[in-house]
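Excluded from the complex is one protein chain; the other protein chains are retained at their positions.
Chain nomenclature is as follows: A, B and C, assigned in order of appearance, with residue numbering initiated at 1 for each chain independently.
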């Protein structure tokens, strides 16, 4: 049974135009005027955009002694409610000697039966040895062409410069793209101890111990190492001007560097950590922490100028109860916030309606650029004949006030609580199936498919 | 009679893929596998790319007491020989009090019967008065949504800051885009007099009197004025790091600024002006002059990072005889060089085969970005169903040595003389017609059509 | 009769040390331990610093249809009350055709009988013709080696790029230093009309019509013109990051550029213009206007890093009654504020006590660097045997709350009203004479001497 989306305006990364879209099965069959299908989806007064891709999530992630409460089911349900039809989650091996393949199997085992959106994986490199070197090839063979490296979380996930250079070089040989969480873990650890020693134990200590300079330094270092290894690099959660500056500086020299701001850093500021309510502040604890408005201006300009390319969430959601593990010691607050459900409405509201970015740039940042960088374009990220029919019918007049009470996420709070958004999905369509309409999710757990990603030509 | 291009790899700005292209009449009818048409165009082992657009030409331009020898016929013949299917030429009113409409009529009158490629116009603002203010609206109505301003050529084309602010504000109101030739004309004029007074009369004096700082200053000023007037701005012939830096700095603040390097500045350096042969050096005299290799590196990085968007030629070709008007006084050498025929092969050879830019970035810079910025996308600049069938079948293995002897341009020399290029058109197709194949132009003068360009939404 | 200053700590630009200072007549005779003199000045627990030099004042300046109410007498009385022993005032010819020499005579005529501090002059170039070219040499012969150029005040003081290049070139030949008020006067004038047309008539319109970009642009342009003319340049009242960035960028290329922030811009912000009290806001109207705190951070960093060298006041003080000339039209509010009396205490309080700058950097910025740049070092700006005995005995514990009620200036308000300062002169000594002590001025009008300044070696 075919479907046709009628009456809408298509917004792609490269242009805006009026046309109908015919969906046959899971794919887009045709785009043009006066198309006919078995079922009509009304897009009058709406934009039709490629479904969002969130390149950075941590669903059910075991971390800091607990496991992120957001499951693959609730997380992907939240995603489709907000117009996101694909998530890319991080697989984390079991310690520096852990097997990559075993971890990949474990992640697939957890994700497959639960997901309602399509999903793909990044692999984390949290140590370095011969087996990891070998397994990287198998991982690429499994459709994972990106490897993440943590420069922070000392004593846990952190790798050092040696290991990064070795892994980046291996990525270059395999046609894979290295990703980096860029904060200087040594200095963060030292500052954490310093602030604890000074009696700063609350969530504000989290922000104090991870200043922008610490992130900018690590970003700069990761870029140099990638350049030396002869491979592009992708910096996750770019939160500040210092990091953005390092990226711009490299790009101005012809280096291939990508930067990913999060919707949280674009819109929320460090003042959140000074809220008198410990729970309120602790729920906002993530790394890097929120920054001030000057940093936000920098990130927005990066999106419009092209020095930053994509917007993600780093969705890694812990309950308030979990956050309270860090009462009396901010270093023990599980790091992470939600955002998957709200990324697109918040970005549209704060970005498009204010004129900071165009609708086309919105599509590029939430979908098309991501698909291109992750090498799944135009299967994903495009409205083209043959592309997966991952679409969002976006009603630019629709409004709501974000609230934990009304969200699909199973977390008991929302960092955007009270934010009024204008611009919301009317329908979310995943591979031809309407998975969200009229405020209802109609998706069956396990319907999501794994999206394999081919390697790039080896360098 | 339909045509089908078979066996090639389509290179678009956003992706590379294998497909056939069906052309019905003047437009692309379909893209996909196994298409059938009346006539088959063989693209085996070739790329199929959108026909090039040169956003900056001066054919038959009256300038500095003579008229550029390259005619609309010979110039567009040169264009299609090199894969360029659309040129955008500059209309220049007759003095600061000249009528814009009269000039537009004159340009159309000259172009229409001669052109073998499609063409469009930019309008120059070389003075400011009530009539110009009024005529700008009519000009926009005639399909010209870009207005060029010269900050140099004192006593001739130059406008001052007052006039630029007024004109830019008018552009903002009309949804038009201001273009700027950015060099500080006062300082250029003073330096010219200084060097002449010092006895420097040869072509090297041209370079000495137009240092990069003079261009960077004017670029910076034009951007500020555009920002104050609330309108984007497009800087033509960005030749140096100083100018590029001003553009980057503005973009990093969220300003909408476009930069256009020329293929000449990307590949030729200032050493050319020190050639002992006066003719050799004088033929390279253009403004801004060629710069050193550090500037070239800056421009290439701009293309890969996105801070510069398009590559043009500023084709404004005078014969050696015309150049000799400046014997004994470099300020009287007619400014301008050719490039229309060689832009794409030279850019491919020096940019793509070296790895500085990707094939997709090549397409973006020579066609797609230009079409988007000039608001004729996807009629031009795209390989999409419904787009004009302006295509180039590009043979990446084909080579030649550039030589005036073998060129279509009617000029008696070529600034790229002796350059070996790899990557040349096998066929050039303009609105469905094969206008160049096997080294032969088969186009009839007058076949080119005017491309009207709608205004942008007014600011 | 000799004097000896005993028990203090000398703070010079290069070092801090304990020593007595012996003054014989008008000069420093000796520096060392255990000096003996006829009169002892007690510096116990105090610093002894070179008397302040304010390189930028406009006393009794005819401007915008009125004359600054602060006279040479009241202004220099205010100066010595705050530790400043030399002021450099701007001579303004009578229109673009006015004689420089006649203006210099007029200024000397006004200043000489009134001044209680030493004084020197800058000459303004407000037009360009053969007589000005010639008179510049005579002006240099009269001990004035600096020429000021206004890029703003269109229709009044403004000169264009042509005139600046010509005058800068003349400065180069004469060994004189060009000074520049850097704001794009064309754009300011256009924005003023725009805001008035939009009904913005109050003092906030003054700030809106002179954004930082307008200043940054002009600074950048002035630097380029100076570079082309082969002469250093000094930018007065650098108020913002944009202007500072242009200066840094030039200095990083080896150009000789000096930048002068004002104590007002270092400490007061744009919020002042939004005060509901028209008088309050209008009293703060000066050009450039106050900026936000990010700009202040930039200026402070410039003082510590050396990219900005001196701190001035641009003291140009109008009464509230005079300010009211601009009721209903902000463009008619006389531009200027006071500051001469408070520069040193405010800079010490906000700069030294906070750790932004060291005491040695304070001395450099308020005195030594100025004397070096203006070529009167070490007659002024130094504590060396043979230097003029211009000294301030500075009590770092002394505090007061700034108030118009208690000031020496004859203006009826003070832009620093209510600011608490820590660090004030205990004694101010001018050429060996104690001119201020115990809150009392003891100086006789006319005692101040003209400080002739020799040219630099011609370029």
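Operating definition for what follows: contacts are C-beta pairs under 8 Å (C-beta built on N, C-alpha and C of every residue); 3 or more make two chains touch, one makes a residue touch a chain.
The structure presented is a predicted model; accordingly, all values stated were derived computationally and were not measured.
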| item | value |
| --- | --- |
| Touching partners, among the displayed chains, of the absent chain | A, C |
| Identified contact with the non-displayed chain, of B:36, B:138, B:294 or B:321 | B:294 |
| Options A:30, A:224 or A:410, residue touching the unrepresented chain | A:224 |
| Options C:196, C:301, C:327 or C:410, residue touching the unrepresented chain | C:301 |
| Identified contact with the non-displayed chain, of A:36, A:102 or A:190 | A:190 |
| Subunit C, residues in touch with the chain not shown (by the definition above) | 13-15, 32, 248, 251-254, 256, 297-298, 300-302, 304-307, 356, 368, 372, 377-378, 382, 385 |
| For subunit A, residues in touch with the removed chain | 160-162, 165-166, 169, 184, 186-187, 189-191, 211, 213-214, 216-217, 220-221, 224-225, 227-228, 245, 249 |
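As a convention for this text, only the chains that are shown with their structure count from here on.
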| item | value |
| --- | --- |
| Reference subunit B; chain at largest CA-centroid distance | C |
| Centre-to-centre distance between subunit C and subunit A (centres being mean Cα positions), rounded to whole Å | 53 |
| Separation of mean Cα positions, subunit C and subunit B [Å, integer] | 49 |
| Multi-partner residues of subunit A (at least 2 other chains) | none |
